[in-house]
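All protein chains but one are shown at their positions in the complex.
And then chain A:
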Amino acid sequence: MSLVGCSHLQVFKKNLKNKESFKWIHAVFVVGTTHKCRKTKICNAYCRICKKRGPYLHSCLECVFFGCMKHIREHAKNNKHILTMDLIYGQIHCNSCGDYIYDGEMEAIIRENKMMSGTFRRRLFESTSWDPTDEERTYLNNKTKKICITPESTIGLRGLINLGKTCFMNCIVQVLMHTPLLRDYFLTECHKCKSKPGTCSVCEISELFQEFYRGSTVPLALNQLLHLIWTHAKHLADYKEQDAHEFFIATLDVLHCHCYESMPPPKSSKINNNEICPCIIDQIFTGELQRDIVCQKCNRVSTTVDPISNFSLGVSPITYGGEQPSLIDCLEHFTRVEYLGDNDKIMCSKCQSLQKSTIQLTIKTLPIVASFHLKRFQYSEKMEKISTSISFPEMLDMAPFIGKSKNESPFPSDNRYTLFAVINHLGNSINNGHYIAYVRQQQDFWYKCDDHVITRANLQEVLNSEGYLLFYHKHVLSYE
């Protein structure tokens, strides 16, 4: 089939006014989403003969007429009008040729209209694809370094040199580099930086992604990133061994700030403190935690919602009934109803006095990447490490830990999460010891990253490890 429509359409196209009206009809009746468009559509889009609103509603391109499949064909025949357009996909029908036709020029108009439409609609974009020109094709062939990915290929794996007790940083960087959504964001170069070169941590991460997925296997030194984090998070600027968890939080914070700075200013009102920021870091790592305090006297519930990017779960050194506690147990403990004792009475705004209360944490919004921190270090007199082994699953269903919201969507949501990285602490105390990371690569291959040494691991080895920071990725992403 040629890309130039039939001769009847060519005649039609010669008149510029015809093209204009085609564009307008398409914009309003096929892709229109604004209030005005919808109003026009609702008032006019029905068959002029049988008064039905579909299916296969068409519009005549030569006069003002709408009709269902049967009546538009009759109309075209009776009035000798040739061209009509279907209002679901915007295809042009030629009655002389007796079929729908394609035309490059008209397709371009349609594409432009689709791009201008306000909301994403699947049916409209199903067939939109990039068709490279010959020039682009040769460019792609000559300038692209082709990398074939097989189960054996190690692309995306890169050792990191220990700069003197920086294994905590190396581990976190390994996890970030293997976070699927973050990788997709940076490899598609979505970060448009406005700050001075060399000062933006997001650019640094972006470059790291390029390094990691370049195909080279020489270990990298992260001196630049370390310097950037040190200058922005002063409390970490020290040659001592740091807590990987603390470093993770600080890194996300610094990245979020830089990301936010480089983003176009929000169109509407200021962003609320409680709302999740539209930057990529918060979109991936931040969820919302709901805290309900219930007064035991009047049953008044006071609710606060806070952003949360990491779930710190208590680890009890005692095992209950000899059974190995699991991550699920920790989460149940985290979201349990807690009775506050006589010493912790809370001011109730209804009773106007201090009252006994209960407190409960639930997850209001789940982040796309849920990271769990198992509190293995007790900050008591002695810094002790709790080495209780906690089992964690490969697939985790978070549904039981979500708070019930009033305006639930009618679709049941999928809240399953898959494990993609684990950080372990080796050693007995927080001040000395070593961090290693397990990361998942290419769906189901696991690798152990111990500074510059990377070895292949398997899932069982990962699940049997002690676990300090656990990273889960949402299994099915939903539309917003």
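In this text, a residue touches a chain if its C-beta (ideal position, glycine included) is under 8 Å from a C-beta of that chain, and two chains touch if they have at least 3 such contacts; residues count from 1.
Definition applied: contacts and distances are computed from a predicted model.
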Tell me the UniProt name of the left-out chain, picking from "Small ribosomal subunit protein mS29", "Trm112p-domain-containing protein", "Enhancer of yellow 2 transcription factor" or "Ubiquitin-like-conjugating enzyme ATG10". "Enhancer of yellow 2 transcription factor"
Taking the full complex into account, find the residue in A:8, A:41 or A:416 that is in contact with the omitted chain. A:41
Touching the absent chain: which residues on chain A qualify? 38, 41-42, 45-46, 51-54, 69, 91, 93, 98-100, 121-123, 407, 410
